[in-house]
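One structure, as structure tokens, below. Some questions next.
For this view, one protein chain was removed and the others were kept in their places.
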Amino acid sequence: MANKLYNDEQYPSPWGATWREFKQSHIALTGFIILNVFILLGILGPLMTPYEPYAQNFQSILLSPSWENNGTIAHVLGTDAVGRDMLSRILYGIQVTFGASVLLVLGAMVIGVTLGTLAGMNKGVRSSVLNHILDVLMAIPTLLIAIIIVAILGVGLSNAMLAIGLALIPRFVHATRDVVRTEMNKNYIATARLDGASHWHIFYFNILPNLIEHIIVQATLALSIAILDISALGFLNLGAQTLLPELGVMVREGLSTAYIAPWNVLFPGMCIFLLVLSVNIVGDSLRSAIRNRLTH
Amino acid sequence: MRNLRFAFILSVIAMFGCTEPKTATSIQSGIIYCSESSPSSFNPQLDTSSTTVDASAHQLYDRLLEIDPATGKPIPGLASSWRVSRDGLTYSFQLRPNITFHTTDYFVPTRTLNVDDVIFSFKRWTDPNHPYHSVNGGRYPYFDSLNLRENIIQIAEVNHLRFTIRLKQPDASFITHLATDFSVILSAEYADTLLQLGEPERIDHFPVGTGPYKLAYYRKNQYIRYTPHPLYWNERAHDGPLIFDITPQSSLRLAKLMTGECDSIAYPSQAEITYVEGRDDIALEQATGLNVGFWAFNTSKAPFDNALVREALASAIDKTTIIDAVYFDSATRSRSLIPPTSWAFSVDTPETEYNPVRARELLAQAGYRNGFSMTLWALPVVRSYNPDALRMAELIRGYLAEVGIAVEIVTSEWDSFRAGLDRGEHDSVLIGWSADNGDPDNFYRPLLSCDGIQSGTNRAMFCNAQYDTIIQQALLTTNIEQRKALYFQANLLIAEQIPLIPIAHANRYKVFRNHLRGVVINPYGGMRFGEMYKAASEGAQ
Partner (left out) sequence: MLGTLGRYFNLFFITLFILVGLSFVLAFFFPGDPVFNLTGMSLEELPTSAYTKALADERWFVAFWYYVQSLLDGSWGISTITGLDLFAEISTLLPATIELTAYATIVALLVGIPLGFWCGLKHHRKTDYAFMSISMLMSSFPIFWLSLLLILVVSLQLGWLPMSGRLSLLYDIPHYSGFILLDIYVSDHPYRQEALMDALRHMILPTLSVAFLATAVFLRTTRRAVVDVLEQDYIAAAQTRGIPFWKIFLRHIMRNALLAVLPLLAVQVSTLVTNVMIVETITEWPGIGDWLIQAIYERDYSAIRIGMLVVSTVVVFVTLLIECLSKLFDPTQEQFS
């Protein structure tokens, strides 16, 4: 009801304005396109792989990428120590690493935003020292949380996701709480309240529209952290296990032949790098776009 | 217990704090060896694993006799001479005089080597009532697996440098046993001191021997530091420290060799060897190994107690492909336990052919028409007999899936892996054996005799009276042809029962920086650093 009032044709929606700012930067657009390619690969990749990611082929072990002298076009990015096709594994790896990261960020977001909204809307919770202590405890490094979770529950991709998710929740709580708190102090909320709007009504119609952008920015930040951490835990053998084609696991496996077949380390790592880079570019550009929109 | 641990820690700290004065040449000439794992102790009597042997047998200790790596014949060690009586039952030995034990931070010897030390070293494993027998486990895998204890009636002192050993029955391989890596001579004086202090278990962790090096510091999973034994009786080629840099990852070892952080590395993988051959700063030595890599079934467990099932599994896998993929061309396909270089080898030993159809039939016959699921334990460390057990396990899993058997690959840290095998938790295991001496008995007895179950070398848990009899008979005679015929019978029995599937005999390699000299591949045992030295041109890195 309240937002209808501003939804006029002369005034583009906050989203529209942000998008207009966003697409003015070439770098931002490139990052956005690359990210979309990754998303597409993550979803459709397994349908396009030339080989099964687990298919071992002992006739073609440690083949170089196709552009090198002893490479073949059959294995564009070469093969690993048990003859698995690098390209197929990377395509699956994108699904595993990127998919797991997106899932865990979504999970952390839902929990974090809920907690943050509650904390922001209820004045009782926010002033307590408890809040601050929780913040301090959340300064504990992700890797340490992961080690503890692995010690209790054992290794596995889902446990790694749990650990990273736990470490990410406070970011969402903070961001949400701050936005909700600032908005709650504004006059239009007081007006709405005087009109007799319920808590839920205020949240849905007044706060949420303002919140969404901040949450999306937080989510892109969290996503890049999640990708880096998931692959790092896979690399350290504390996350996804050997059989799963996770990009960090692939780097670890490539290590055993790193001096003979460096592409086994280079390609999966490069893929993580590009993935994180595109997420970072989109996140950063989004932040600038929002900032520009607000200052204009 | 707490106090004891504390003393232990204090002494570690004390050891760390103590450095010897060094001369300009000593630090340059120090050798760094990148080893693959942490030794479980510094006493090869207690552990046959090559990690323990490499870290102790030839570095810290000496034996009565040594084996000449070139000829495989015994040569004098601590004993300058020996004689065997006509009936083959009495052996008499003369020890060298003036052989000194290590002076360390934890022990200062007051006398040189004499018969007491030899008697102590033997009694420890032969006499169950000896105060040291049950210290640190009380298991002596090499001697137990051969049941040598039963055959030794008496060890008697003639004078302080001369003694005799009496056997119950003749043993054609006895003298080679005395020259193996495991028959080390410990210090009786040190043992007595520790007993008085009430800390006998320190004997295997804070070793005192007569070898070219003494232990200076050991940090599990990190490194071992040895310093030269200044009064070593034999020649030692260099006077710098010796360091074992414990690096479990094979690729990391190679990398350290390339950057010069190691002078030599343990167990390079085949792919790495190919790579190293192209570099001129790294040298390579190779020789046929006295070893066998195999796939053993736990015959004490259903369904592997059924010979039909074992045969089915044997026909389900294609050995040729497995050997190509895991060993490349650095191994010989095995037909039986012993490699073709052994005199007891016979080409006529039958082999199970790769035939998945037959495998399914056999499974159906055994009552497993719908297959079953099993565990396959894959050796977690690189061994010369199996450079990549995990890859082999994955291949086998692929083959078995085709005949309807689901395989779960099990692997864990080396110590707990072996503990699990000792408890017989495995259904089947990919492991192997490196011989300790050139005698075929050293393959047949530990790997498949009933005694081998107790000593943890018979991973198939196979106990067959007929087999044991054949193996026993083969020892009673010194006639090579007779012994060969008996071992052939044993081969036939193994081929029929299939307690294990022999896969390959791998070549042995030594990879080292080319300024390291005196590297000799000893097919009969562990590394000997006392004979190595660095050429003067290249200094310490």
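Think of it as A and B in the order they're written, each chain with its own count starting at 1.
We take it that a residue touches a chain if its C-beta (ideal position, glycine included) is under 8 Å from a C-beta of that chain, and two chains touch if they have at least 3 such contacts.
Everything numeric in this text was worked out from a predicted model, so none of it was measured.
Participant: One chain is left out of this view; which of B:D144, B:D171, B:D245 or B:E394 touches it in the full complex?
Facilitator: Final answer for the missing-chain contact: B:D245.
Participant: Among B:I27, B:V108 or B:V357, which one touches the chain that has been omitted from the display?
Facilitator: Of all options in B:I27, B:V108 or B:V357, contact with the hidden chain holds for B:I27.
Participant: Looking at A:A74, A:I148 or A:A190, which residue reaches the missing chain?
Facilitator: For the chain that is not drawn, the touching residue is A:I148.
Participant: Of the listed residues B:A255, B:A474 or B:V519, which contacts the missing chain in the full complex?
Facilitator: B:A255
Participant: With the missing chain put back, which residues of subunit B would touch it? List them for me.
Facilitator: Touching the missing chain: residues 1-3, 5-6, 8-9, 12-13, 16-19, 21-24, 27, 30, 32, 216-217, 220-223, 225, 240-241, 243, 245, 247, 252, 255-256, 258-261, 413, 540-541.
Participant: Which positions on subunit A touch the chain that was left off?
Facilitator: Touching the missing chain: residues 27, 126-127, 129, 131-133, 136-137, 139-144, 147-148, 150-152, 224, 228-229, 231-232, 235-238, 248, 251, 255, 258-259, 262, 265, 269, 272-273, 276-277, 280-281, 284.
The rule is short, and it goes like this: only the chains that are shown with their structure count from here on.
Participant: Centroid of subunit A to centroid of subunit B, CA atoms only: how many Å?
Facilitator: Chain centres of subunit A and subunit B, defined by C-alpha means, are spaced 50 Å apart.
Participant: Over in the complex, which subunit B residues touch subunit A? Could you list them?
Facilitator: Going through subunit B, the ones touching subunit A are 249-251, 254-255, 258, 269, 271-272, 274-275, 321, 324-325, 391, 394-395, 398.
Participant: For the complex, which residues does subunit A have touching subunit B?
Facilitator: Touching subunit B: residues 56, 58, 61-62, 81-82, 255-260 of subunit A.
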